[in-house]
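Complex shown without one protein chain; remaining protein chains in place.
Every chain is named by a letter (A and B) in the order it is written, and numbering of its residues begins at 1.
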Amino acid sequence: MKTAEEMNSTHSPTEIPDEWFTNKIKDTDTAESVSRPSLSYWQDAWRRLVKNKMAMLGLVFLILLAIMATIGPIVSPYAVNVQNLPEQYQSPSIEHWFGTDNAGRDVFTRTWYGARISLFVGLVAALIDVTIGIIWGGISGYKGGRTDTVMMRVIEILYGIPSLLVTILLLVVLGPSLLTIIIALTITGWVGMARIVRGQVMQIKNYEYVLASKSFGAKDSRIIRKNLLPNTMGPIIVQMTLSVPTAIFAEAFLSFIGLGIQAPFASWGVMANDALGAITSGYWWTLFFPAFFISFTMFAFNVLGDGLQDALDPKLRK
Amino acid sequence: MLRYILKRLLIMIATLWIIITVTFVLMISIPGSPFNSEGSSNATVQANLEKHYHLDEPYYIQYLLYLKSIVTLELGPSIKQPDQTVNDLLGRGFPISFELGILTIAVAVISGITLGIFAALRHNGVIDYVAMGLAVLGISVPNFILATLLIQKVAVDWDLLPVATWSSPAHMILPILALATGPMAIIARLTRSTMLEVLTQDYIKMARAKGLSPWKIIIKHALRNALMPIVTIMGTLLAGILTGTFVIEKIFAIPGMGKYFVESINQRDYPVIMGTTVFYSAFLIFMLFLVDIAYGILDPRIKVHKRGGE
């Protein structure tokens, strides 16, 4: 019987020098070596996120979008909402990079203005969801017992409410405005986050390291801050990244059925709705730019969320 | 199992009650009265409204009578269209919307699961990348934008399919496609990820060790387990498809309930908006209830310990 190594080996047993049998190489400690530099959880996650090309594409797009949303309307010589009928439906040119719409307004300016609205609505709604969700889910999961049962019932009941229908109802009654849209989106939006936080907390609170710090007499508030929150951050961040596009879609959808943000604001949904009539006449740019930015922003958040999910999952460490 | 159904039923009723109550509170809190806005000075309309909502009674009587009217499925009159009730509109529009919805679900579920399975089986292969690329696009492009694009390209530029109205199968293709793409993408992604997880399970290895054919393993052993997470998100998907019909029917001029609903929103026809919202909510909550029951049937373990927190 011969193994591959033997056959490839340059030594046949008879050629082996005798002194190789005398020299001992005894050092068992070297057998254990550290296979990789130790990185903190967040450093490690970031390193893996950077490797994910799609997620980085999404992140770069969102950063650029945020920059343009900030400076776009400022650097543009056109006002967002001033009508200029003689310049109606101009195709993209040096003066109007993205063309003009049915009222002669500059689409370039309005697009970045819309980015402000969409990002603002999405981020604020996601932040409110997270805040309520962490508090509700955290208490429910940490306290357990009766408190948990009651709080979970509330969630189960609210979970069945079709959020977009309630949102429509609220907007009809309260009148469409930025504030109403955010209230309407968050009124049921936090439920999903609360469920995730609760699940995580329930799981982690029984781990040995939490029990250990409890046995040292740590206060609840300290355990929540030091043990539970850092370890639930991963799923929370992922859920947040994925709830922003939901909010952006909802805003666009509501604008599209006539419940959108009113002048002087311009949102992407409002722009797309206005452009509907014009598309058959060949004024493609009026629809293309808002449609492209709605889609690409949602795409960016989705791939970033996926990337974060992979990066923040300790089980996937390679 | 019976206990489980009973519990879901109670939760369902509680949810419905909250929605009805919220609707009522919103209705009475509309500044002025929703029922004498400009367009509704018509005397017959006014009389219908007063009769239906008992506007001369105190609020708590109004509330109880409103609950009663909902339970007896009297959803109220329309302000803008005299002699029309919400029930009339639903009777005309809902069958069409329902047809659109059912076909969309069928297309989304069948194609989504198929795509997900193939992507999982060819993990990190070309099919996987193409399918998941399409899925991310499907999730990212809102249905109303997709609908507009389809009309412009397929119907207007290439003149391949007719649009507007709901008169023949050819008319149905584009609206269904526009509406089904998003849910299909979500189902495909979920199927793929759960399939990948299920395929690494020991019972799959065991099935292979029995010498079963690959397709038998996938259909009988893997898919059934992979379907469970899909059943749990069905409720959310149904809600998405239902609200999606509003815009799709508006864009394609399909005379379904969604189109009436959007019109009533634009005309601020409050009783129609409220009646329809309550009806749609009840419908969705009932669907959610059915989904929960289906989950209980699919997973034999649920009889012993109910679905956990997550």
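Throughout what follows, a residue touches a chain if its C-beta (ideal position, glycine included) is under 8 Å from a C-beta of that chain, and two chains touch if they have at least 3 such contacts.
Here, contacts and distances are computed from a predicted model.
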Matching the hidden chain's UniProt record against "DNA ligase (ATP)", "Aldehyde dehydrogenase family protein", "Nitrous oxide reductase family maturation protein NosD" or "Peptide ABC transporter ATP-binding protein" returns "Peptide ABC transporter ATP-binding protein"
Who touches the missing chain here, B:K68, B:K153 or B:K205?
B:K205
Which residue from B:T23, B:N225, B:T243 or B:T276 sits in contact with the chain not drawn here?
B:N225
Residues of subunit B touching the missing chain are 201-203, 205-213, 216, 220-221, 224-225, 298-301, 304
Tell me which stretches of subunit A touch the chain missing from the display.
1-6, 9, 11, 13, 16, 18-32, 35, 318
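Just so it is clear, only the chains that are shown with their structure count from here on.
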Subunit A to subunit B, mean C-alpha position gap in Å, rounds to 25
Provide the residue numbers of subunit B that touch subunit A in the complex, in ascending order.
11-12, 14-15, 18-19, 22-23, 26-27, 29-30, 136-137, 139-142, 144-145, 148-149, 152, 156, 235, 239, 242-243, 246-247, 250-251, 262, 265-266, 268, 270, 273-274, 277, 280-281, 284-285, 288, 308-310
With touch defined as at the start, can you tell me which subunit A residues reach subunit B in the complex?
141, 152-153, 156-166, 168-170, 172-173, 195-196, 198-199, 202, 245, 249, 252-253, 256-259, 272, 276, 279-280, 284, 287, 291, 294-296, 298-299, 302-303
